[in-house]
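Removed: one protein chain of the complex. Kept in place: all other protein chains.
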Amino acid sequence: MKTTFSALAEGADISINAAVARELKKEYPIFRTLPNLVYLDNAATTQKPLSVLDAERDFYMQSCANVHRAIHTIGEEATARYEKARSSMARFIGAAPKELIFTRGTTESINLVARTFGETLREGDEIILSVMEHHANMVPWQQLAERRGVVLKFIPVTDLGELDLAEYEKLVSPRTRLVAVTMVSNVLGTINPIDRIVATARSAGVPVLLDAAQAAPSMPLDVKALGADFVAFSGHKMYGPFGIGILWGSETMLDRMPPFLGGGDMISEVRLEGFSVNELPYKFEAGTPPIAQAIGLEAAAEWLSSVGLEALGEYESALARRFLDAIKDIPGLRVMGSARQRAGIVAFTLENAHAHDVAAYLDRRGIAVRAGHHCAHPLARRFGVVSSARASFGAYNLPEDADAAARALADAQEAL
Amino acid sequence: MKTTFSALAEGADISINAAVARELKKEYPIFRTLPNLVYLDNAATTQKPLSVLDAERDFYMQSCANVHRAIHTIGEEATARYEKARSSMARFIGAAPKELIFTRGTTESINLVARTFGETLREGDEIILSVMEHHANMVPWQQLAERRGVVLKFIPVTDLGELDLAEYEKLVSPRTRLVAVTMVSNVLGTINPIDRIVATARSAGVPVLLDAAQAAPSMPLDVKALGADFVAFSGHKMYGPFGIGILWGSETMLDRMPPFLGGGDMISEVRLEGFSVNELPYKFEAGTPPIAQAIGLEAAAEWLSSVGLEALGEYESALARRFLDAIKDIPGLRVMGSARQRAGIVAFTLENAHAHDVAAYLDRRGIAVRAGHHCAHPLARRFGVVSSARASFGAYNLPEDADAAARALADAQEAL
Amino acid sequence: MSDPYQAIYEEIIHEHYKKPKYRRILEGLPYAENPSCGDRVRISIQVGDDGHIASAAFDGSGCSISMSSADILAEDLIGKTPEEARAQVERFLAVLRGELDVDELDAYGDAAAFKGIARLPVRVKCAALAWRAALAQLDAIKSKGNKAAAS
Partner (left out) sequence: MSDPYQAIYEEIIHEHYKKPKYRRILEGLPYAENPSCGDRVRISIQVGDDGHIASAAFDGSGCSISMSSADILAEDLIGKTPEEARAQVERFLAVLRGELDVDELDAYGDAAAFKGIARLPVRVKCAALAWRAALAQLDAIKSKGNKAAAS
């Protein structure tokens, strides 16, 4: 059976790719445990294929040891496996291994930058964010603003749910020190025009941080082509384990930054009077890293590459379009945002029914969607919404899943 | 077969406990893969029993979802499992669940305190550490000293490898704001007299942080009885997964501290202008936590409790004594430290042979020991040693392992 | 959730949500809020001359759990003394925190409908909201009473 997604024109018949998804779904043990589960909460976390579970377990059963300092055979093997995972992840995004730092996830990656690069900023320096950021790309900068008097500016979001680029260009000033934006909105599904955002920043000599938490599982990333200085993403949202994520930074930036956490591995030498810092990437990895999880993440990236990441993203977008089409006539249903470039993410509200009740209703039909603010309070406020429900699609989702969710929503509208 | 260690008098015949260890070893899949492996690098990381591997995998296969915000069934299950892991770990150390913060490991736990509690300190305030600290309990404070002008003082280590308590008492001053020491030295094996250290600090009104990385796998911890304010340890050193650790802090302290990393879950509300902080323990857990790893750690703690943690620690000490006895006549062999209270950890040097070569020699005989500075440069310098080899014992080690290592060392002394 | 009464519980919750008996527009009282979902409730409690709660009402917006919980609460409080009410509210919250067994709720009329909820970590916050608001109101009543007694 074919297990690679095909590039299709928008609006084309997706049954070829649906057959691929049906085949791939068999690689996910949870659907053997719960064959009727319609899992549409992929933007929160994805399920894990057997190859990822096995990669972790094999490591534990074959060469479980701590890394970087062991002379013994399994220690050498563990180190080699961990560093191979680093090289693979670097290759996955077109980076050099020494620029690739393993973290716990997107949140820690962004905090790392805020507490290292951020500490080099001065009072009155400016950082540009957007109103659609996840709290992970907002709160660390608010904390920095409190600590160092840095000023935050926000790119507005249009009614369509897109970044207002004209306003963005006006925000850039001689005091701008960083632009930090998400590549894909985890609520609106908007795929932001990163090339234009980076170009504007670059021409003003301003570094760029990209929150790729939602992008990494649905589009190929090439840090060289993106032209950014930092890219952050999470393993668990790209079919990999919990507890692992990536911060990529350009060597120039990473070299100039002070270290983050202190401890073993990040030092070159310690005396009672002070310490000297290790080379990249170890400078930013203090203590025992999530070794098994890095190896699991490598397996996830390999899985994503093998199924055809670009076409997968388009398939998810096609599922979202199908879903949007099927719910458009439900009375009182309002979709948040209608960006022209949209990933497989759809948030919506149902008049007179609270999002919690909508999600609970769908859950009783075996359909898992999220309800709440999706860690983006300011965006919710922008759209005058307190709580919304969100369906988000993944590699094992089928057109039937979109249809079932739409049917359940129509029923919910009547029942609630 | 009996699988609980028995409390034995020092010097008693350990064959009863050896039989238990032999039985427990069967629960560790790596020894099925590598039946001849003599693993004596437990202070770096321990192997993982099947119950831990299964706990993680079962979670991924049965209720894999993100926590804290999902209305759907598997999301509720994931949240319940994660919070149950927290309650179990709290019970494991006699704490309240809201005081228990999941981190990546000891290193992150200590850095968290240094960057929250630490940020409330002023120039000239003093912190007392010891010369035997692991870099994880040294570098974060050196970074804090650089940031805020805090002064570090060090409890000296005697030739026996014990903390000099008389000197410690002289270091306590009206400016002392924290005492941060390890419970067990990861190099010397010394079990420090925590009761006395805490009592002195308490009577001066000074809070205490305990690095329990080596203690957690070898002695029952009761935070109330310890009387400390913070306790930090790692999952991977107590038969649990990589990528997970614990910071326990008293509610009073945690409540007073500013948050650490910013992002989802740690906030209660976010506006463009700023955020308000969530309640304990979420205040200190930003972003998606290591969910599966917390569940794996819970299984490890249950495993440790079921085998009899206190007697296990004593068994490891007995193995260390047996090893010390077997190597005492090897010419040129020098053991670091000879503390009266010693855990199952023995570091040593061999005259005219570099520790790397000793470890490599033992590795060729299938015996895994560590060689290097063991992340404690200042301690190595104190003993005039650059690099040492270290054997450390765990729950699956047998008297034969100690004997084999001793024999190999005698041969190494001749061959190298 | 294999409780045989599950369907009945759901029916009770649905009834109180769709046809609340104690919902009124209230002014000047503080809201209890659940920022993670935006739910908000405020509770009014009036003590009669006989020292028992004569009337109770709520106001707010939120999901079926938080709103039905407020209605059930109001119904439950009427006729109790503030001290009895407080003990009742605290027991209910202790069940939701997992500190008391869910079977405690069997003694509570319609509040027993939340037995299933007590096992769902996310929705517990919704169910608790009104009861947290009531606790604050009962505190206010007590301190007013104390002040009155002292003056």
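Per-chain residue numbering starts at 1, and chain names A, B and C are given in the order in which the chains are listed.
The definition used in the following text is that a residue touches a chain if its C-beta (ideal position, glycine included) is under 8 Å from a C-beta of that chain, and two chains touch if they have at least 3 such contacts.
Treat the numbers as computed from the prediction; the structure is a model and nothing was measured.
**Student:** What shown chains does the left-out chain touch?
**Tutor:** The undisplayed chain, in the complete complex, is in contact with A, B.
**Student:** Which residue from A:Ala70, A:Val181 or A:Leu261 sits in contact with the chain not drawn here?
**Tutor:** A:Ala70
**Student:** Looking at the whole complex, which of A:Glu83, A:Glu119, A:Glu167 or A:Asp411 touches the chain that is not displayed?
**Tutor:** A:Glu83
**Student:** Have a look at B:Asp41, B:Glu162, B:Asp357 or B:Asp401 and name the one touching the chain we're not showing.
**Tutor:** Candidates B:Asp41, B:Glu162, B:Asp357 or B:Asp401; residue touching the omitted chain: B:Asp357.
**Student:** For a quick check of understanding: of A:Thr252, A:Ser268 or A:Ser305, which residue touches the chain that isn't displayed?
**Tutor:** A:Ser268
**Student:** State which residues belonging to subunit B touch the missing partner chain.
**Tutor:** Touch set of subunit B with respect to the missing chain: 354-357, 360, 371-373, 377, 380, 386-387, 416.
**Student:** List the subunit A residues touching the unshown chain?
**Tutor:** Touching the missing chain: residues 68-71, 73, 75-76, 79-80, 83, 268-269, 276.
Just so it is clear, only the chains that are shown with their structure count from here on.
**Student:** Using the contact definition from the top, classify how the chains connect: line, ring, star, complete or other.
**Tutor:** Shape = complete; every chain linked to every other.
**Student:** Centre to centre, by mean C-alpha position, how many angstrom separate subunit A and subunit B?
**Tutor:** So the centroids are 32 Å from each other.
**Student:** Quick one: report the Å distance separating subunit B from subunit C, using the average Cα coordinate of each chain.
**Tutor:** 45
**Student:** Can you list every residue of subunit C that touches 2 or more other chains, as numbers and ranges?
**Tutor:** Counting only residues that touch two or more other chains, subunit C contributes 36, 123.
**Student:** Mind pulling the subunit A residues that touch 2 or more other chains?
**Tutor:** Only 356, 360, 371-372 qualify.
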